[in-house]
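Only one protein chain is missing from this complex, and each of the others stays in its spot.
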Amino acid sequence: MSKPRTSMLRTLFLIVVSFTSMLVVTPAWADWALNLTKGVTPISHQVYDLHMRILWIMVVVAIVVFATMLWSIIHHRKDKGAVAAKFHHSTALELLWTAIPIAILVVIAIPATKTLIAMEKTADADITIKITGYQWKWEYNYMGEDLTFFSVLAADSRAVVDKTSDAKPEDIDNYLLDVDNPVVLPINTKIRILTTAADVIHAWWVPALGWKRDAIPGFINDNWTYIEEPGIYRGQCAELCGKDHGYMPIVVKAVSKAEYQTWLVETKQKIAEASSGADREWTLDELMARGEGVYKTNCAACHQANGEGIPGVFPALVASPIATGAVEDHINIVMNGKAGTAMAAYGAQLNDIDIAAIITYERNAWGNKVGDLVQPMTIQATR
Amino acid sequence: MSDSETYFIPEPSPWPVVGSLALFISFVGGSLFLNGSAPMFGSFILGLGIAAIIYMYYAWFSDVISESLAGRYNSQVDVSFRWGMAWFIFSEVMFFAAFFGALFYARVLSVPWLGGEGAGFLTNAVLWPDFVPEWPIDVIPNFSKFTASVYDDVIHAWGVPAINTLILLTSGVTLTFAHWALKKNNQKGLVRWLFVTVCLGIIFVYFQAGEYHEAYTELNLKMTSGIYGSTFFLLTGFHGFHVTMGTLMLAVIMFRAMKGHFTHENHFAFEAVAWYWHFVDVVWLGLFIFVYWI
Partner (left out) sequence: MSEAAVHDDHHDHKPTGIGRWLFSTNHKDIGTMYLLFSLLMFFVGGAMAIVIRAELFQPGLQFVNPQFFNSMTTMHALVMIFGAVMPAGVGLANWMIPVMIGAPDMALPRMNNMSFWILPFGFTLLLSTFFMDGGAPAGGWTMYPPLVLQTGNAFPFLIFTVHILGISSIMGAINIIATVFNMRAPGMTFMRLPLFVWTWIITAFLLIAALPVFAGAVTMLLTDQYFGTSFFDAAGGGDPVMFQHLFWFFGHPEVYILILPAFGIVSQIIPTFSRKRLFGYTSMVYATVAIAFLSFFVWAHHMFTVGMPLAGELFFMYATMTIAIPTGVKIFNWVATMWRGSMTFETPMLFSIAFIVLFSVGGFSGVMMSITPVDFQYHDTYFIVAHFHYVLVTGAVFALFAAAYYWLPKWTGHMYDEGLGKLHFWTSAVFVNILFFPQHFLGLAGMPRRIPDYAVQFADWNMVSSLGGFAFGLSQLIFVVVVFKCIRGGDKVTDQVWEGARGLEWTLSSPPPFHSFTVPPKVTEESAHG
């Protein structure tokens, strides 16, 4: 019996010690991404401090409890001749170990309450941004600025996920954590952030800002942030939202106020350019070329890049009755979506040219050979 | 008989496993019907399953009744049955609690929030600027999906619902009369009062059905009429279903009473059904107050 005992002891000791020590050394390894980020806002600093304080308290409680147990295991063993004592309760002790945890919890609760109250103070913001989650992309609306755009997973990551590229995740900068259009925010500005969703629940989370918040269809949640350092901060959707939940990253680019102003002007210009030309006739080749790109960013997540969909979940567009049938039905489903399914109304999301291009593309790609083309003006007329 | 020195353990019985199978068949059928993958076949299977459930109940209770009549139950078995029935009813209470919870949540939280009260200020301002919170809600927030069925009116408390309240309360009293009769071993009175109770149950269901008919054909108040219609029909519907089951149970008890199954000291089946009926009664009071009245 003595062999298993010593090995048991050793291993138990190892488990207890190695885990408490793992917890203890955590802060020292912060660069190695073992611990919560300190973040770049006053709130995120408070949250980090709170986290560390509770973590330490837990470590101390753990050490006290486990050490007592270990002592007992080492000394009060039958094969060491220990004889069982007879006591089986002690009111004083029991009161004591009810009271001490209460005290500990109060010590934790006070700063926690303060931080929470600070987090709720959303008033007096300088700018307000409305963020809408879609399956599977984010829409950013700079309220009062007439600026709205979508942000989806960057093309290089997408290609790896879709297996259309031979690259390995390690070959790509910020695999899964990069987007086409980052959301640009000014530093040293109180920014109010509203979250909502268009289809299912998502959650907007950038760890460096110190919080996450659910984006719930039909409701608005509000929150705020105040970024103190310029930089690029990455995050992800943090609420299961279907197939591509893992593929809707968030990138915040924090810049100086002046740069922010320039960016606003430039971006608005770019968007205006992209939707100019809606009033002219487009050729099939032009529409096909544009359609392919827009299809990849907006539709391929469900209907797949090859148009074959996922049987039983997302219908194939190849030879589909709608994509090869009457053009009105096709326009209708893309513009208005289909209520109660994952198929969203794209009329509100894309401009006339993009919609015309997608529809044209779908009707003439992957062996669909309807041959007709839909002009942006036709789309405009349906609005 | 009621010596607790010995115990009663039933012999192996096929009905539990038959019952499990029957439930399974019903749910498979119901699923195929609902998801539209095989509606005809599904409804057939569902029917089969329900028939099997009914048969299982019949057979199982036949066994229990004959054991009871043979005097094989001691007082301990009786008490076990009582505990069983009581906590079954409690589980039903919690089931209704979920639906009442939904009603309160909608009335106290979600509708006011959508209308801009309290935490919902931004929700209303940004997403539903035209929505005004009221209960019953008049205009549903928005969306093509639901606006199709804005209703003209709701069912008001002081019409049929008030009469139905009276009916159910009366049925509780008549059932108690039946119990008193039974305690005095007045078999005739027992059957007579049970009959009155069953009739009241049937009338209640009949009125309720009329109310639904009116709602659908005249008021345009439907399940699809937003949260008001949803809570209204789910709560009253599940309650109506319980009244129907209760009435059936009372009817069975009535027939058993006619066969003289109950004595003034041994009539747990009667009491179990009576408890159930009173529970259905109390739930109705909740419905009357929170769904129809205030």
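Note that the chains are named A and B in the order they appear, and that numbering of residues resets to 1 at the start of each chain.
The rule is simple: a contact is a pair of C-beta atoms (placed from the backbone, for glycine too) under 8 Å apart; a residue touches a chain by one contact, two chains touch by 3 or more.
No experiment lies behind these values; they were computed from the predicted model shown.
Colleague: Tell me which residue among B:Ser37, B:Asn185 or B:Thr263 touches the hidden chain in the full complex.
Modeller: Only one listed residue reaches the unshown chain, and that is B:Ser37.
Colleague: Of the listed residues B:Glu92, B:Glu214 or B:Glu271, which contacts the missing chain in the full complex?
Modeller: Touches the omitted chain: B:Glu92.
Colleague: Just to verify: which one of A:Lys78, A:Lys369 or A:Arg383 makes contact with the chain not shown?
Modeller: Here the residue in touch with the unshown chain is A:Lys78.
Colleague: Which positions on chain A touch the chain that was left off?
Modeller: Chain A touches the missing chain through residues 4-5, 7-8, 11-12, 15-16, 19, 22, 26, 33-37, 46-47, 50-51, 54-55, 58, 61-62, 65-66, 68-69, 72-73, 76-79, 82-90, 93-94, 97-98, 101-102, 105, 108-109, 112-113, 115-117, 119-120, 160-161, 163, 168-170, 174-177, 199-201, 203, 205, 207, 210-214, 216-219, 221-222, 235-247, 310-313, 340-342.
Colleague: So which bits of chain B touch the chain we can't see?
Modeller: 1, 3-17, 19-21, 23-24, 27-28, 30-31, 34-35, 37, 60, 70-72, 74, 76, 79-81, 83-84, 87-88, 90-99, 101-102, 105-106, 109-111, 113-114, 118-119, 127-128, 137, 140-143, 145-146, 222-224, 226-231, 233-234
Keep in mind that, in the parts below, only the chains that are shown with their structure count from here on.
Colleague: For chain A versus chain B, what separation do you get between their C-alpha means, in angstrom?
Modeller: About 44 Å separates the centre of chain A from that of chain B.
Colleague: Would you mind writing out the residues of chain B in touch with chain A in their complex?
Modeller: 113-114, 120, 122-123, 126-128, 141, 143-145
Colleague: List the residues on chain A that touch chain B in their complex, please.
Modeller: Chain A reaches chain B through residues 130, 194, 196, 218-220, 222, 339-340.
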